[in-house]
Structures are given as structure tokens and as C-alpha cells.
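The complex appears here minus one protein chain, its other protein chains still in place.
Moving on, here comes subunit A:
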Amino acid sequence: MSAAETARSRTRGPSLRARIAALGAAAAVLATVAVTYTVQAAGGRAEPTAVDSAFGLDGGGGRLLFRSTRDGAGEGRVARLPVSGDGARPTGGPACRRFHAAAGTGLCLQRRTGIPPRSYAVVLDEDLKEKRRVPLDGIPNRARVSASGRMLSWTNFTSGDSYNQSSFSTRTGILDTRTGYLVKNIEGIQLTVDGRRYHAPDVNYWGVTFADDDNRFYATVSTKGKTYLVEGDMRTWSARAVRENAECPSLSPDGRRLAFKKKVPGGGRAPWRLHVLDLRTQRERPLAERRGVDDQVLWLDSARIAYALPGKSGRESDIWSVPADGTGEPRLRVRDASSPAVLR
């Protein structure tokens, strides 16, 4: 071997064959780690996709339905309890990411993993059996059924439709179950802000709540960094901004008050406080819940509202309730639960 060749082999380090062998061994180790972890992660995590339900929406009033987030067989499926929140919890309802129900109609937002992942809004009848399935885009976030059970609305998060690729936008859809009329994206509605017709490509709607006439509704619209509460009309297909900084409205059973989350400064991950607006006096009042709530609240009755909050020590979510007049204290209703719906 010449001096040059010796120098070359020294600067090059181990031979090609040795490097390939070492890399192969490393690859085998890494593959083992990856496969082992994946197999363990997959074990016991079978996502329930069943829509079949062990119970229905019948059985008298005063029941609370919700999505159970407790580990085990019923995880991710709808369960029910008396409104008091006590007693055994039969699970075995449909598997949903978000759920709401009223007057014999259920709305179950599902997400199926796959390539690409798909989402669905599944309309359920009073036996919680599937009646209609609407394919959706994005990640289910809000579900609402009008008090009569006729109008359904949902909101999904979608990513990738703006130039800032890592930002999100929302898609809100409305379905009239009586006529079958479906609006997959309500962004086209005629919007009025400050008395003027408003056009902007960046409008996003979310969190619809319907009035008793199944025509009027409230929702949130966001545009240019601001959020507005809008009052919408199905027949004239128009909406007008009525108030700034009020998100995810929820109309009270008597239709006179609107509960919503209001953004407050310095709130961290969930910078919202729950407020209730009296629609007649236009006076709003903060509720006794001091924690940040990111949910569209549910009126348990005309005096109390319920909402989900992340649980302590890593539990996914609990349902709490608080008086709607600003008094009292928040009370834990159901552990390991989200998406409350009350059957009257």
C-alpha cells in the first residue's frame, strides 16, 4: 500500500463495508424501537366507530347525555345520567367526538382516521340510530341541535386554507332536517357589520345556536382579528353583527338570554370568561366561573348552565355547572365527560 493510499484510508475512517454494516445494525435497533413503541401505543386504543346505541333519546325527561372520556370500553362513546349527575353511568351510546341532542334528534360528529382522515356529521333519530351522514372537512369542534330537534349546526376546524399554512380556519354547516336543506359552509351568508354590507375573504363562523322559531340564530364571526356576535336569519340568509367579543353563543330555553365566552386579556391557553347577556336590556354579566372555558355552554334549565373543562391530573375533561345569574359557585357535575346535552 502506498503512502497516499494509507493516508486516504486513515482520513476516510472505517471501510465502506464496515460503515454499511454499522448503519444496518443501527437501523435494526431503531426499527425495533419504532415498531415496539407503535405496537404498544396501538394496543387497547381501538377507536370506537360504532354508531349503534344501547339506548335512545326516549325514557322521559331530566336526563343528561354526554360523551364519556373515562378510560375503558365506553371511552369516546355517549353515556347518560340523571341531570343530578349521580348514579351509575350506562355507556354504549354512539361513538362521537362531539355530541348534542334535543327533542328526538341527535347530532354526532365523528372523525375516522385514515388517508386522508375523514369527518362526518351523523344525524341520529330518537333511538340514536343513524339517519343521515354528511361528510365534513377538518376536526369536529361544535355541535348543536335546535330545541325542536329540527335544525342542526356544527363547526369544524380546518387547516391549510390560508397563506399562513400553520393557521386554522373554521367551517360551519347547517342542516334543516325537515327539508333536508344543507349548507356545508355558511360563509356565503350576507353579513352586515356596523350597518354596512361586509365582504372579506377571511370571515370564519363558529358556534351556532338556534332560536325557538328554527329560523333566527346566533353565531360568532371572526374577521380581521376581531370576533363579533351575529344574529342570523335562515329565510333571508343574512346576518348582522350585534356585539363585539362574544363567542360560542348559547340561547337560554326562554330565548331571552345568551350565554357566551368572552375573551379577556392574559388568559393563557383558554383566555375566555363565561358571560350571560340579557337580550332585552343588552346588559352582560360575568358568571361565577373564574377559569377559562373553551366550550359552547349548555343550558341545563333556565337558571344553570353546564360546560366542559379539562380535568385535573391529566384527565381529558369534566362537566361543570354554574348559576346563570353570576351568583353561586361552579360545581363539578360529571367526571370524565364532555359534550353535555339535556333531555327535557
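Criterion: a contact is a pair of C-beta atoms (placed from the backbone, for glycine too) under 8 Å apart; a residue touches a chain by one contact, two chains touch by 3 or more; residues count from 1.
Note that contacts and distances are computed from a predicted model.
Colleague: The complex has one chain missing from view, so what does its UniProt entry call it, picking from "Cytochrome bd-I ubiquinol oxidase subunit 2 apoprotein", "MFS transporter", "Protein FixA" or "Small basic protein"?
Modeller: "MFS transporter"
Colleague: If the hidden chain were put back, which of A:235, A:269, A:283 or A:312 would touch it?
Modeller: Looking across A:235, A:269, A:283 or A:312, the contact with the absent chain belongs to A:269.
Colleague: Considering the complete complex, identify which of A:62, A:82 or A:117 is in touch with the unshown chain.
Modeller: That would be A:117, which touches the missing chain.
Colleague: Looking at A:233, A:301 or A:316, which makes contact with the chain not pictured?
Modeller: Residue touching the absent chain, from the options given: A:316.
Colleague: Have a look at A:34, A:73, A:264 or A:332 and name the one touching the chain we're not showing.
Modeller: Of these options, the touching residue for the absent chain is A:34.
Colleague: In the whole complex, what residues of subunit A lie against the chain that is missing from view?
Modeller: Touching the chain left out of view, subunit A contributes residues 8, 11-12, 19-20, 22-23, 26-27, 30-31, 33-34, 37-38, 41-42, 45-47, 97, 111, 113-119, 135, 137-139, 141, 157-168, 170-171, 200-202, 204, 222, 224, 269-271, 294, 310, 316-317.
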